[in-house]
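One chain of protein is taken out of this complex; the other chains stay put.
Labels A, B and C are assigned to the chains in the order they are written; within every chain, residues are numbered from 1.
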Amino acid sequence: MEAKENSSTKARVEILDHGWVELQDMLGSDTDIVCAARTSYLGENKGEDRDKKLLFSLMEHGHGAPFETAVFRFRLRAPVLVWWQLVRHRIASYDLQSGRYVQLQDDFYEPVLWRTDDGESLFGEVALDFDAKLAAYYDISRTLYQEALDEGISKELARLFLPGFAVYYIGVWTVNARSLMNFMKLRMDLHAQKEIRDYAWVIYEDFFKPNLPWTAEAFERYVLKLEEEL
Amino acid sequence: MEAKENSSTKARVEILDHGWVELQDMLGSDTDIVCAARTSYLGENKGEDRDKKLLFSLMEHGHGAPFETAVFRFRLRAPVLVWWQLVRHRIASYDLQSGRYVQLQDDFYEPVLWRTDDGESLFGEVALDFDAKLAAYYDISRTLYQEALDEGISKELARLFLPGFAVYYIGVWTVNARSLMNFMKLRMDLHAQKEIRDYAWVIYEDFFKPNLPWTAEAFERYVLKLEEEL
Amino acid sequence: MEAKENSSTKARVEILDHGWVELQDMLGSDTDIVCAARTSYLGENKGEDRDKKLLFSLMEHGHGAPFETAVFRFRLRAPVLVWWQLVRHRIASYDLQSGRYVQLQDDFYEPVLWRTDDGESLFGEVALDFDAKLAAYYDISRTLYQEALDEGISKELARLFLPGFAVYYIGVWTVNARSLMNFMKLRMDLHAQKEIRDYAWVIYEDFFKPNLPWTAEAFERYVLKLEEEL
Partner (left out) sequence: MEAKENSSTKARVEILDHGWVELQDMLGSDTDIVCAARTSYLGENKGEDRDKKLLFSLMEHGHGAPFETAVFRFRLRAPVLVWWQLVRHRIASYDLQSGRYVQLQDDFYEPVLWRTDDGESLFGEVALDFDAKLAAYYDISRTLYQEALDEGISKELARLFLPGFAVYYIGVWTVNARSLMNFMKLRMDLHAQKEIRDYAWVIYEDFFKPNLPWTAEAFERYVLKLEEEL
């Protein structure tokens, strides 16, 4: 359980222009995962070396069940763009801010760089031009949303006047380590959209790795296969 | 299996201004549900009367497992407003259009009536005014989205220029009858947002009820409790 | 988080003749559940009275999602009779002892009372007679299982010589509070088999209630409806 005491619990990591991730709390450690796996054999934990070796072997052979005994509870703020993809991960629990009951905040997401479909960045005049256009579009949206609310239009309809994909929502995400590794594998990948990739990497580097260091090392070796790519 | 042959498969029902639902295909019937339930007792189906009675008793006592043997596969077109709530139902399968790989269509959702938070409708000048404002906002959005695409900005970022909650997406939704009843219970309710309520009622009246008539009758009696409310 | 420090973590409660339940660790508290629910409204926790009132209202109206943020990890020893029903609860994680890789223990389950299908108990000669018959049957089983193993028959086949439903298995069970309440509702019920009912009540009284006291109180009122029955 030591990992837990050293954990980054409650520390907030900023992402994008107005987003962040916090680890509210977590259940379990590398040792607990090994302990759950040893249940099959009624075995006891056997010292650091053999425990770590067993954990690596679980990851290598795709024995996912023991990793379900570790559970993370994150609180995060992300644009709909990111949540839209995140909530599709079904083996997890979500408690999300409501756009029907709360006025949405108007600090919409503005990308630092404009990317093409090939992942190139636009620079110069064109980029500056679209920065300005986005800022203006967001201003119009803010005004219209507020006007609609002021005239008594429901929050659930007023949000039609919003740049929906750019609106930040706050939510609590409770997810076990197995399902989280599936998320990270897919969303840390270069083919994932940059915005969710940023969240996936922060979750991995700042929260997953410090709390489950052996699992992270095995995940890099057998799932991400980082070594092979060097 | 007769229900299946008479089923509304492939017929499309229009919803909202540009949405629709189709039942692509389905698995199972009321009789199959009874048959699955009788497995517990190794019983055979016993004629219509006793079969129907058993099905009603399953619903009354919350024995949900047999209802999982019937599965619907819908294809539907709905604004993000609706999908945003729909995809939160985790016991189901989703294949959804991608806004990263396909240009989104610009027939954004326009409500017929502007509602207040209390569910009242706005009429007269104010309503007409916001109709006009929404149309204008959608025009600006269309122009900006297209400009961004024309300049080579990726589809995944260009959509920041869209009224996200109003954009229509097409998706395939595969869901068993138990999970679907949970969806319908929550989303046919008066507290649900009107837009998703429209989808829930169409799904119920046009697809669920004709294909699982006994289940629908029992659902009305024991879950919706429609009779009590009269 | 105070609840956690006072929790019965690691204390073992004995059940049946050779079974037990331990709470290895848990995530979350009543306050965390309220906090997750308040995310919808971006609200802060508001003092004990209003927090408790909100939690009761969640339970009353069937808003289950916030209860998924609390997760229990039990380690338990139970006869197959009990596990056979327990593993059917699919929204949970299981790490179970293997009968293929470990020799099964021979302290088979012996009921204290012989029940009839109506739940009456048998007494006198008949009961004593079956106690003796069961003991003898278990002795034969022990001998045959051991003989089979001694002759080199695999553990996975030798167990055909065992009274399978009476064999104790150890397992780790990780389950969130929402899914656990569903389990307890079904298995604390008088219609559940007495053996699993014993586990369900211990889990409720010794682990669930001390760790989530508000949730337990609301569960009794709105789900078990204990008050109404008085």
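What we mean here is this: a residue touches a chain if its C-beta (ideal position, glycine included) is under 8 Å from a C-beta of that chain, and two chains touch if they have at least 3 such contacts.
Since the structure is predicted, the reported quantities are computational estimates derived from the model, not experimental observations.
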Q.
What shown chains come into contact with the chain that's not displayed?
A. B, C
Q: Check each of B:141, B:176 or B:215 against the chain that is not shown and name the one that touches it.
A: B:176
Q | Touching the absent chain when the full complex is considered, from B:68, B:110, B:129 or B:147 | A | B:68
Q: Consider the whole complex, including the chain that is not shown, and state which of C:48, C:156, C:189 or C:205 touches that chain.
A: C:156
Q: Over the whole complex, note the residues of chain C touching the chain we left out.
A: 80-81, 84, 87-88, 90-91, 94, 96, 99-100, 108-109, 111, 114-117, 119, 122, 126, 130, 133-134, 137, 140-141, 144, 147-148, 151-157, 159-167, 193
Q. So that we can see where the missing chain sits, which residues of chain B does it touch?
A. 1, 24-28, 32, 35-37, 39-42, 65-66, 68-69, 71, 73, 75, 93-98, 101-102, 170-172, 174, 176
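Everything below uses one rule, namely that only the chains that are shown with their structure count from here on.
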Q. Should the pattern of chain-chain touching be classed as line, ring, star, complete or other?
A. line
Q.
Among the chains here, which has the CA centroid at the largest distance from chain B's centroid?
A. C
Q. When the centre of a chain is set as the mean of its C-alpha atoms, what distance in Å lies between chain B and chain C?
A. 36
Q: Could you grab the centroid distance between chain A and chain C? Build each centroid from C-alpha atoms only and quote it in angstrom.
A: 33
Q: Give, as an integer number of Å, the spacing between the C-alpha centres of chain B and chain A.
A: 28
**Q.** Multi-partner residues of chain B (each touching 2 or more other chains)
**A.** none
